[in-house]
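Shown here: the complex without one of its protein chains, the others still in place.
Just so it is clear, A and B label the chains in written order, and each chain counts residues from 1 on its own.
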Amino acid sequence: MTLFFFLMSILYGILKFLHINFVPFTYAGYPIGLWIAYLIVAVVEVLLVFIIAMIVVVILVYVFRKYMADVQNRIGPNRVGKWGTLQLIADVFKLIQKQDITPKTADRIAFRVAPYIVFTPVVLGFMVIPFGNVSILNLMVVNFNYTILFLVAFMTVAPVGEIIGGLSSHNKFSLYGALRSAAQDMAYEVPMLISLISVVILAGSYSAVDIVRAQHLIPFVIPEILGFIVFFLAMIARQSIPPFDLPESGSELVSGFSTEYSGMRYGIFYMANFGFMALASFVIAVMYFGGWEGPVFPGTVWLIIKGAIFMIIFLLVWVSLGRVRVDQLLNLGWKYLLPISIVNLLISSALAIYVTGVF
Amino acid sequence: MEEKVIEVNFGPQHPSTHGVLRIKVKLDGEIIVDAQPIIGYLHRNAEKLSEMGTYPKALIYMDRLDYVAAMNMELGYVLAVENLMDVQVPERAQWIRMLVVELNRIASHLVWLGTHGLDMGMLTPFFYCWRERERILRIFDEITGSRLLYNYMSIGGVYSDVTPKALEMIKEWESDFVDKLNEIGSIFQKSYIYVARTKGVGKLSRDDIISYGVTGPMQRASGMKRDVRKDTPYLFYDRVNFEVPVREEGDVYARFLVRMEEMRQSAKIVSQVIEKMPEGEFYNKKYSKPMLVRLKANGESYVPTESPKGEFGIYIIGDGSSIPYRVRIRSPSFANLSSVPTMLKGYKIADLTASISSIDPVFGEVDR
Partner (left out) sequence: MTEERVPGPLTGIAGVAKGMWTIFKEGFKPKVTKQVPEEKLSYSERTTGRVFLNVDTCIGCTLCEQICPNGTIRMVDFHYEKSQEFDKKYPNRREIYPSVDVSICTHCNLCEEICPTGAITLEAEVEEVHFRRKNTRYTPEQLGKKEVELWGEERE
């Protein structure tokens, strides 16, 4: 019996990969009978996305360390593995075998849960990005009508993890990091949402696939250049990347909200930071630059190229610029980015009403 | 709702306090209400140890005070002892001393620039400054044998001569140093993030400076034009041309500009010294084995010199024997650091690291 379920699940997975939604034995739209097969396929998909996300993070950290060393006239890691490629895996092993110190006066459950709250939205976000259509193959994990809303909901949860982590360690530096994180997150979430809504108005739907399909003539960056700038700055600020890395400022508060975390818990914060950077560059490539549209190569390659270009732009900004002060950060968010994003919303609404047929 | 004031301790171990400084800060939200620096974590008894040995032996303790600019410390001691004992120093030795002191001033300001960038969050100018400083340290390795702590000056001259290879290295260094310095400075100078973070921050007015006894680049950035090299010239500073930069505002950005300009003027002095250096002896033959000659001295002397941090001098009292009776070090960072409470009151936490790194304290000197 289990062998039958196993074979049916493989068949279902392959058929879903080929765009055929083969769902026998349904009752009012819900699959019954072979529901174990569908469950196995779903679990396998999630694991695949997790592995892909980890691979992307590992590559991104390696590129970051090598690029930062390059700009600073030195050689990055080059002893572990050929050209230093296994360095991050060695670091992960080092972090795992470190002693895990939980402060005695800290709030134990919240302290331990906080890293996972920050890390999970990264993996869930990767499930939403459409990786393209390669001839008849379907490389999109989740495809329904409200994927962008889903994505925004996940990204809102992540800073809550930072705040919980900072507040539950019984430490004044972490408290300051958590407060700064709360203020920064609120200030930059509203312009980000408004510029996202402008894109949705132009495209006409909340689904990521429809947004990419609506850019088959021109990418959205051209009519919405203001929205692009606002979204770019807001994404840098949401993920605490320098120059906006106040919650985890390395030289002022010793390490911000992650001061009391040691070993692999800190490693999870670190990987979540880079994972968000990868996710943000893919989201920008999908929303403003056309996703998988491109002349010669298959679509997935184009998406990866666009994502990689944005990752390098994020890294260059990280390496070169200093840190802004808290009140200047909040000034930028509320006083400048918010009006610009509202202007952008008006422009895109006007375009959507009067210029029909293009999008 | 009443105002609650939290007391936070920026402890001796901190990524950005330039050494072992402890500051007790009282915070109201993000605004600093009061800040008290607590020092003494690097006390190594330099004064007492100098009083237990002969005059030439105490030179190595002076090296280790401001370890980043060690030649200036040695110069302060050696000038005081020579003033006490009326020692004649040949001309070439004075020019060599000037050359070495100005090179060390540039090296010290490069350290300041790199760590200042780190405190502001910029990671890359740190490596560029260290790369430039490495060339100066190789020049020192060629002249004196050591990169950081030299033991090069002696009473009556210097220990060894400047080789022709060292002169070649200096000429090669100075041909493109100012261009590279301008390139590094341009990362800071016009960048809006840096300017907005440092303009108007950490202001000290003229009255504060006079009352705390602050000297050096901080004094010149607040409008007082004082430089010991121009007011009471000691080596041959009256025979070279250089200018003293002064600014009016007194904030962190003004101190940055003053130190950048000082580096350029020091490079100018170095190129003039190489041309003007005469041939001759580099030490006084009567004091050639200074350890064997039991130097006796009586009286007291103090010669002020200009170190990269401010006015530095050593006050020596001799009582007729070959061991000094009292050696008192006037360290500029100690006085500069005492202005921290006034400088920080009313500003935010982010301004704390900016202000303290603009004082440029070195704790070997503060704690002695």
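As a convention for this text, contacts are C-beta pairs under 8 Å (C-beta built on N, C-alpha and C of every residue); 3 or more make two chains touch, one makes a residue touch a chain.
Owing to the predicted nature of the structure, the values given are computational and were not obtained by experimental measurement.
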Touching partners, among the displayed chains, of the absent chain: A, B
Which of B:258, B:297 or B:343 contacts the chain that the document leaves out: B:258
Option touching the unshown chain, where B:141, B:174, B:281 or B:300 are the choices: B:141
Contact partner of the left-out chain, one of A:7, A:101, A:316 or A:350: A:316
Residue among B:72, B:104, B:124 or B:284 that touches the chain left out of view: B:124
Touch residues of chain B, complete complex, unshown partner: 49, 53, 56-57, 60-61, 63, 124, 128, 131, 134, 141-146, 149, 151, 154, 159-160, 183, 186-193, 195-196, 199, 225, 243-247, 253, 257-258, 261, 289-292
Footprint left on chain A by the chain that the document does not show: 67, 70-75, 316-317, 319-321
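Note that only the chains that are shown with their structure count from here on.
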Mean-CA-position distance for chain B and chain A (Å): 48
Contact footprint of chain B on chain A as seen in their complex: 68, 71-74, 172-173, 176, 242-243, 245, 249-254, 319-328
Touch list for chain B against partner chain A, complex: 6, 8, 14-16, 30, 117-124, 127-128, 131, 187, 191, 193-194, 196-197, 348-353
